[in-house]
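Handing you this structure, nothing more for now.
The complex is shown incomplete by one protein chain, all other protein chains being positioned as in the whole.
Order as written gives the chain letters A, B and C; numbering starts at 1 within each chain.
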Amino acid sequence: MSKAKSTYKTQLRALQIELVKAQAWAIESGQKMAVVFEGRDTAGKDGTIRRVVEHQLIRALRVVALPKPSDRDRSQWYFQRYVAHLPAAGEWVLFNRSWYNRGGVEPVMGFCTPQEHQLFLADTPAFEQMLVESDIKLVKLWLDISKHEQAERLDERRKDPLKLLKTSPLDAEAQKRWDDYSNARNEMLTRTHTATAPWMVVRNDKKKLGRIEVLKHLLQVIGAPKTSKKIGATDPDILFPFSLEAITDGRLES
Amino acid sequence: MSKAKSTYKTQLRALQIELVKAQAWAIESGQKMAVVFEGRDTAGKDGTIRRVVEHQLIRALRVVALPKPSDRDRSQWYFQRYVAHLPAAGEWVLFNRSWYNRGGVEPVMGFCTPQEHQLFLADTPAFEQMLVESDIKLVKLWLDISKHEQAERLDERRKDPLKLLKTSPLDAEAQKRWDDYSNARNEMLTRTHTATAPWMVVRNDKKKLGRIEVLKHLLQVIGAPKTSKKIGATDPDILFPFSLEAITDGRLES
Amino acid sequence: MSKAKSTYKTQLRALQIELVKAQAWAIESGQKMAVVFEGRDTAGKDGTIRRVVEHQLIRALRVVALPKPSDRDRSQWYFQRYVAHLPAAGEWVLFNRSWYNRGGVEPVMGFCTPQEHQLFLADTPAFEQMLVESDIKLVKLWLDISKHEQAERLDERRKDPLKLLKTSPLDAEAQKRWDDYSNARNEMLTRTHTATAPWMVVRNDKKKLGRIEVLKHLLQVIGAPKTSKKIGATDPDILFPFSLEAITDGRLES
Partner (left out) sequence: MSKAKSTYKTQLRALQIELVKAQAWAIESGQKMAVVFEGRDTAGKDGTIRRVVEHQLIRALRVVALPKPSDRDRSQWYFQRYVAHLPAAGEWVLFNRSWYNRGGVEPVMGFCTPQEHQLFLADTPAFEQMLVESDIKLVKLWLDISKHEQAERLDERRKDPLKLLKTSPLDAEAQKRWDDYSNARNEMLTRTHTATAPWMVVRNDKKKLGRIEVLKHLLQVIGAPKTSKKIGATDPDILFPFSLEAITDGRLES
């Protein structure tokens, strides 16, 4: 095993041990947390979530990945089907894609009207503020990758028989509409990044580094009293709060 | 049958016929409506709802009267269990008591903390605005009665064996805490009456008059194209939009 | 008011008072009850249910009238969407049409395959036995009307603007396929009438008489200790347990 690989495994294990202890505390103390995993296709959402979930108590930790809305769903209040999955006391909920579908794939692919898109951007800060005020720790993670890296991952995916189920007709659009997705991302992050519910950007071209920083960040947010002090700070080259400058100075890929 | 009684029956029947036609139109056109029925104990919520529902298509019209929240419910986002019942296309939902429990019975009886009460009052306008923006016709009805009338109705209720199931230990508090309930009502109406989601006050000491006006108002809000023009305007002595003056000029009971 | 009408009202009121007391007892003692209301179109299901429900505690008494199944529903275990509504402790559930759709309207109108129909008839006794063994009082009521009476009621319905929402394209089929419906009924009653979950037939051409007998029967099944002894026995000319003879001797309409 290479040294880098071995370091990763050691770090990952140490963080997962802390996360296990943290959940035991969260269950006892009734902490509620909702984590939103967003990012372009192949950004690393599934893989990151898998490392978060791996040793946790699944009875108190739901991963929510909603299927396409039915016609009835589509006629309801947009947030309604997500609200049904919000955490109760002692529960953590991970959203693998979330209400932010309407900030990215839906407007880019034409699955919602421009009016619905704008309404979503206007409503989301108020919606999220209510969740935070009701004592839900809300973490919003934007996993960011470069166009080149996405191209490689899509290519790999096509070739890997284990990833057959992950391929979809939308894959072809991810690269073709790269700029549209960048613009949608910029507008979404800009308009829904608030003091109460900030976006954290994760530069995820090197996904192992990204996973380590996500785990650190979650541990900080959870704030269990017994979390080891050796965990250390997150690396601001990998994970940092969104800001407008990050668009212009190239820390967000374009 | 007295003349007044016969007039009431005739009017009620005519309005119910219009409501039946209106629902046929709402189902076809996909209209969504949520009606909140609020008011003190014995204010006439059940009876009014019964006249609204009587001839409607129950498959597209739900009456929602939620039981006491479980411990798990109580630990969630306050609005969550109400959101689950919001209407889809072509549906009407009548809330027999609603999220406004936290604006009245909960603070008065000490079932929520003062902080939760204040948070509720602050959040509700934003919450309701989102519902309205998602094309839900939101009607909020405050059925208002006088202290004397409530005393009589509570008395009647105690004596009527058919109303055995409506009596509850809270009945005794309704009169005892009359002023607390008045104050809670005033604060609630003042802070949650908005241009997008206004409160309509229904002076309901004479409940038959109240029912007639509620039916008229619902027909106006629904706005089905074929509603008979003979329905006429609502009577502003019985049903009117809330305003601060209504507290001071005695149109709201104290 | 005619004497017959006045007697009906007096009787109805007395029975409803007993039912109110019975529910208070059921809630306290945790009794569960499920009542299936079945019968041809216009047989009187809605009207009977309304009299049962009128003064009861709606928070512990659900009326379940399921909409057409979605495609997803249709692909599941047939009983699944009904099971979701079965009563918990202290609850009564009234099914306005039920799983027995598959014993009547579905096979007659071709909404299910003959195989599905047969499977349903074979499975139902075992399904219901499990419910009864789990301490659910299961009451199955077949409201029976004559062809002539149905014709009149359909006619009335067409003319009454308050019944606009009750008319449906299926109405025309009710008379046209009268014999098919009779045959389906006979097979259904014969194969699903069991000792643990018997069918009660209600001769309902005179619907007021029928309602009175249904209320009496429910009170007997509930068996609250304080039910007045004056209630008396049910009238076997109106309400009686199904038997094969009832088909041949004309007590069931053909």
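Definition applied: a residue touches a chain if its C-beta (ideal position, glycine included) is under 8 Å from a C-beta of that chain, and two chains touch if they have at least 3 such contacts.
A quick note: this is a predicted structure, and the numbers were derived from the prediction, not measured.
Residue-wise, the contact with the chain that is not shown comes from C:Gln76, picked out of C:Gln76, C:Ser168 or C:Gln220. From the set B:Ser70, B:Thr113 or B:Thr248, the residue in touch with the chain omitted from the display is B:Ser70, counting the whole complex. On the side of subunit C, touch with the chain left out of the figure occurs at residues 30, 32, 72-73, 75-80, 83-84, 86-90, 119, 123, 126-127, 129-131, 133-134, 136.
Listed by residue number, the positions of subunit A touching the unshown chain are 13, 16-17, 20-21, 23-24, 55-59, 63, 65-67, 96, 161-166.
Criterion: only the chains that are shown with their structure count from here on.
At the interface between subunit B and subunit C, over half of the residue numbers involved are used by both copies, so each side presents largely the same positions.
Separating the centre of subunit A from that of subunit B, both taken as means of CA atoms, is a distance of 41 Å. For the pair subunit B and subunit C, the distance between C-alpha centroids works out to 32 Å. Residue positions of subunit C with contacts to 2 or more other chains are absent.
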